[in-house]
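Note that one protein chain of the assembly has been removed; the remaining protein chains are unaltered in position.
Per-chain numbering from 1; labels A, B and C assigned in written order.
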Amino acid sequence: MAIDLDRCQGCRACVEACKIENNTPSAVFWMYVFRLEEGTYPDTSISFLPRPCQHCHNPPCVKVCPTGARFHRDDGIVLTDFDRCIGCRYCEVACPYGVNFFNWRKPEQAFADYQLKMDDPDLAAVTGGLIPPYRNPDLDELQGDEQRRTAGSAHYKGVVEKCTFCVQRVEKGLDPACVVTCPVEALVFGDLEDPNSPVSTYLRGRDQFKLLEELGTDPSVIYVGGTPPTPDAREIERPMTGVGNANA
Amino acid sequence: MTKRGVVTIGMILVGAVLMVWSYFVGAAPWCATGVECSNPRVEWAPALFVLGVVVAFSSALYYSIAKDK
Amino acid sequence: MPTRDMRQPLPMGVGSLTRGWAAVLALGVVGTVVGIVGYAVERTQGMVATGMRDLGTMQGATWGIYIALVVYFVGVSFAGITVAALIRLFRLDKLRGVARMAEVLTVVALILGALAIIVDLGQPVRGVINLFRYARPQSPFFGTFSLVISGYLFASLVYLYLTARRDAAVLARRPSRLQGFFRLWAAGYEDTPEQRARDRRVTFWLALAILPLLVIAHSSLGFVFGLQVGRPGWFGTLQAPAFVVLAGVSGVGHIIVLAAIVRKALGLERRIGRDAFGWLGLFLLGLLATYLYFVVVEVLTIIYQPGVIEQRLSEALLSGTYAWLFWGSVATLVVPFLILAWMALTRTWRVGWLVTSGILVNLGAIGKRYLIVVPSQTHGQLLPYGVGSYTPSLVELAVTVGLFSLGAVLITLFMKVFPIVDLETEASTELEEVSA
Partner (left out) sequence: MVEISRRTFIKATAATGTTLAASKVLFETVDSVAQAEALTLAPTEDRVFTTCWIGKQDCGMSARRIDGRVVKFDGVDDHPRNRGTLCPKGQAQIASIYDPHRVKTPLVRTNAKGVPGEWRRASWDEALELVAAKYREVAADDPKLVLWQKGRSKAKSFYDKAFVKAIGATKLGHGAYCSDTGYRAIEYTVGLHGVLHPDLLNAKYVLSWGWNITNAGGNKFCWLTWPQQMVQAREQNGLKIVQIDPRLRPAGPFADEWVPIRPAGDLALALALCHELIRQGFLDRPYLTTYTNAPYLVGEDGLFLRETVGEGDEAEEVPLVWDEATRRAVPVTEATSPALEGEYTVGGQTAKTAFELFTEHVADATPEWAADKCDVAPDTIRRIATEYGTNARIGATTVVDGVEVPYRPVGIMAYHMAQQELGFPALRAMAIIPMLVGAWGAVGGQLADFTWKIHKNYAKFEDLKVEEPPYDFVLNKSKFFPINTGFPGIVARVMQDPAKYGVEKLPRMVILHMVNPVTSFASQADFLASYEKFEFVAVISPWMSETADLFADVVLPSATIEKYEGPLSAGDGYIDAKALRMPPMDPLFESRGEIDIYLDLTEKMGKLTGEGGYIEHLNKELKLAGTEFELPDGSRPDVRDIFDRWAKMEGLSGIDFFEQNGVWVKGPISPTKRYGYVTDPPFGGAVHRLYGESLLKAQRLQKEMGADEVYWRDYTPFPTWRTPTMEASPPEYDLYLISYKLVEHKQSRTSMVPLLTELSGHQRVEMNPATARRLGLKEGDEVTVESHHALTGETRRVKTVVRLTEGIRPDVVGMPHHFGMWTHPANKDAGPTPNTLYFTDEGYVGMTADAVFHVKVRVMKGGGAA
């Protein structure tokens, strides 16, 4: 995936598309967009930085997973087997990008912040009580050659999840939800090894960087049109990111 | 060598082989990240490793406890 | 066989219930129940009941006090088995009195370590199954789960079992409610010269086998942290040796405390003499000196650390959020060091001071484990997530209390079913009655 920081408006449409496509509960941001600020008034600068899972070629999370629940597919996508994860959260501490999310709560609790009242009889009559009501059935399917439950599904309590590059869409030949929705087309998806793929074409001849390249993780998310965030960057406009902190 | 010694050494060897085999062969092989490394080649291989440890150390039990003929 | 007096009590208070013992047990049981209730809350509500939260956007620490306890407990077990093995390996007869309790301590600490992992898992039952089913050698956790917990626990049990077999045989000769149990344990031990020789041989080899296993296991625990490039403060070559040494510090400290308690409770001033404590004190002093050297190296390194994030982390440790804990932990290590050094120089080993030192170094060890686990998560984000925080919740504290209480319960119970100190043996080939 290529991300053009020169285009990104920081609108977080990708964040929202991801949440809806993958039915993630509140405070879970498989895709996240930093809104950053540096400098002192009036020499202030603002920048935006989308942060999906970096799907590293040398993923620290895969290396440390004790049960092989976190694995690296041949096509480069790093996935979690939700049936195998034991919830030790080692992947989460090993990942320098902070892309992992543990299901601290049961799904119905986790969606409670979204005020969806799944047990509401009037609503259940329409949705069959699904959690969430816009539940995507593709997530329940087993994915890929490995036929594993890797696409998010019910966000079981006690397992770790993260961005899957929308494996359920990629398997059908579609781009990830974040890429499709980006209003300014700042995200480009494709096979980096294929020189004719849209992403390779997009990257050709542009200055690039990868996040925390010095760690040797070799991410397959490549940023163009900007510079890596400096350690002085301060986050502004943070969403509500705690669990159970909605205005209930 | 006594039967006790043979069995004990045998158990240690069996344990060691189990450990070495399950660790280097039966479990997920020595690759860093590939999809094939996410599954052990032989399911329950890690259990076999533990079994190897158990067998090896059980040899001490056998050695100590086994009745003399 | 001579007739025995049925009313004669078993040695070391085994089988006889005293008020003090019951009080300790009751306290332990209450604590354990608190832990179970805490864990039940965690299971039913989900781990949202803990103070842990996700790294990154949630600005939490996803590993907290549980993992600190895992490292701590496994560390304690280290010292237990090391001391026991050294005693038996080098026939340090002065220390024979603490060998068994060191072994028991090892087993108990390992059980607690395993439980501390389990309570930290989001899917505990699945965890136990899947680890045996899918565990990968590439993960540093493989060492922790397979070697440390499974192999090491089994080896320690074997070791404990075999080294205690002779005592079991002695006790099995006495009629008591526990006679059957002792007979089972003794498993036909006759104390023949061949058996003795075999025992010596086996324990020697076992000890020899356990020592390297133990270094590997503890190093692998260090690797759990030391191999992580993405967590400032973790990646480093000193992690593994520092883990091993601090493990020794906490374990020996524990043995000192336990020995003092047992000595007092069972009136074993003769069996566990001043010189035994002196020996343990010296051992602790040596380990402490080594570890403090590591601390000096650590402080110097983090002060001169390159990288803004690393500097931010060291600032948090040395003068920021965690400074009180950091310097508090260092103090609880330096003070015992001074006490021990003073006692070593003057060659006056006072049990009271030793126990104080033992308790202090354990507090220090828990503090340092916590500081390894938590700050690198809350203050070590390489992307601009902002500084996180973690405070253990009541549930976690309850489970922590439960774990320690469970340990106390296990040791207390053990003391009543088996002598916690080797029975004194005469140099005769015959099994003698031993007076308590």
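To be clear about the criterion, a contact is a pair of C-beta atoms (placed from the backbone, for glycine too) under 8 Å apart; a residue touches a chain by one contact, two chains touch by 3 or more.
No experiment lies behind these values; they were computed from the predicted model shown.
Q: Please pick, from A:Ala2, A:Cys182 or A:Ile222, the residue that touches the omitted chain in the full complex.
A: A:Cys182
Q: For the chain that's not shown, point to the residue among A:Ser47, A:Thr80 or A:Gln109 touching it.
A: Within the whole complex, the residue contacting the unshown chain is A:Ser47.
Q: Can you list, in ascending order, the chain A residues touching the missing chain?
A: Per the touch rule, chain A residues meeting the hidden chain are 5-7, 9-13, 15-17, 19-21, 26-27, 35, 37, 39-42, 44-48, 81-83, 106-107, 113-117, 120, 122-123, 126-137, 140, 142, 146-149, 153-154, 156-158, 177, 180-185, 236-240, 246-248.
We take it that only the chains that are shown with their structure count from here on.
Q: Chain touch graph shape: choose line, ring, star, complete or other and state it.
A: Shape of the chain contacts: complete, all pairs touching.
Q: Where the CA atoms of chain B average out and where those of chain C average out, how many Å apart are those spots?
A: That gives a centre separation of 26 Å.
Q: Quick one: chain A and chain B, Cα centre-to-centre, how many Å?
A: Chain centroid spacing, chain A to chain B, equals 41 Å.
Q: If a residue has to touch 2 or more other chains to count, which residues of chain C qualify?
A: Touching at least two other chains: 131, 133-136, 138, 142, 145.
Q: Touching at least two other chains at once: which residues of chain B meet that condition?
A: Answer for chain B, listing residues that touch two or more other chains: 28, 32, 37-40.
Q: If you look only at chain B, which of its residues touch chain A in the complex?
A: 28, 32-35, 37-40
Q: Which of the residues in chain C come into contact with chain A in the complex?
A: 45-48, 50, 52-59, 62-63, 117, 120-124, 126-127, 130-131, 133-136, 138-142, 145, 224, 227-231, 307-309, 312, 377, 381-386
Q: Along chain A, where are the residues that touch chain B in the complex?
A: That would be residues 57-59, 62-63, 65, 68-74, 81, 146 of chain A.
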